[in-house]
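Beneath this line is the structure, given in structure tokens, with notes to follow.
Note that this is a trimmed complex: some chains were dropped, and none of the rest were shifted.
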Amino acid sequence: MPTHKKTKIEILIEASFEKKLSELLDTLDVKGYTVYPVVSGKGEHGNWSRRGVINVVGQMLLFITIIDSAKAHDIAQKIHDTIEDHLGIITLSEVEVFRDKKF
Amino acid sequence: MENIIFLAYQNLTSPIVLCFALGMLAAFIQSDLSIPQSVAKAMSIYLLFAIGFKGGVEIAIQGLTFDLAKSLVLGIILSLLIPWIGFFILKATTNLKSIDAAAVSSHYGSISIVTFVAATQILKASGIEYSGSIVAVAAVMEAPAIISALFLLNWHSKKEKEHETLNKSTIVEHQTPINEVFLNGSIILLLGAFLIGLISGEKGFVEIKGLIVDPFKGVLCFFLLDMGLLAGRHFKEGIKFLNLKVVLFGIYMPILSALLTMVLALILELEVGSLALLMILAASASYIAVPAALRIALPKANPAIYLTMSLAVTFPFNLTVGIPLYLMLAQMVSS
């Protein structure tokens, strides 16, 4: 089976914004996404860690969605603009998949 | 006077407060001691369920009292009122931005259930009678403060429009989170357990007493150990966002709220137990439900400020000094 080039968008975001981001992705042309746990991190705004937090405030999650490369930049841009206040970082990279139609 | 010294001594040497102190200490010396997050969450579910359930059982046994009805009304009024008072004090005395002032003060209108539970333990120890059903007041006080704060921010930003240009996104999304506050797991659990206690009554109580009552205080100790770790870590990270005037607010605001409650409660002629617990609820500041809601409703407000204030300043203050103080005041005015 040949493979097809797609774009992977990775969005590191505050856990308290999980529901909103899911809703946003549903309105965009995204066929699927997966959410991964995150332990801790460090950036301009200092350290944070999942350990010892009492609720979602101060935790982060990683959303990954694989989409058609032609649409990727626009979608990433929209996500970036909408969730700026809750954003960790957002990156794009290239991957290959088997099932062209699925993404 | 002797009384308050005795109360304070009792309080400070109780395993509950000592566990909190141990947690804070461990955080300060950078120990890697930590309670797994899932277990901490389970303990908070346990505590919420246990006090909600016991409250319901008490009403099943005693019936709904007039005292409770009055307390419920007073609780809602306080939760709506305190954010306004807090906001104007913060704007007048500190350099916090309006949005941060509103966010912080809404925490003080809402409540901390752990502070409430810790207080009931001291009430018991000092032989003051109270009804567990007061926990229903705690439940109704969680949310109004959030609505109040959003409302006052809207009002304030309109008023200030000519002077200050608030970023548009400051005041968006006010609608969504209200629902979410009422669907918040801890409120559902508290109210649900209350109803379960009410329906299953004394018979139900006897059945699950072995879990709900006997180990209760021990679980509270471990929970406070975790709270101490948290408060300590928040303090270290968050203190740089606060100046002295803001920190002081975290100490005198609870006292103010307690005094306000005392005055209003005297008009309503509450019993001493209810009075003391209401003062404590008013004095306590939320660090679970409100931060979660505000992070969405007011994303531009700085969570480091409001979390540090309620968790690392006001909570330790109430736990160690505040509770015995409010209790003594309640006893004084009631006798």
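Things worth noting here:
Residue numbering begins at 1 within each chain, and the chains themselves are lettered A and B in the order written.
The rule we apply is simple: a contact is a pair of C-beta atoms (placed from the backbone, for glycine too) under 8 Å apart; a residue touches a chain by one contact, two chains touch by 3 or more.
Predicted model only: the values in this text are computed from it and were never measured.
Written as a formula over the displayed labels, the whole complex reads A x3, B x3.
Operating definition for what follows: only the chains that are shown with their structure count from here on.
Here the spacing of chain A and chain B, counted between their Cα centres, is 35 Å. Residues 14, 16-17, 20, 46-47, 50-58, 85-86 of chain A touch chain B in their complex.
Those residues of chain B that touch chain A in the shared complex are 34-35, 37, 40, 44, 169, 226, 229-230, 233, 237, 287-288, 291-292, 295-296, 299-300, 303, 307, 311.
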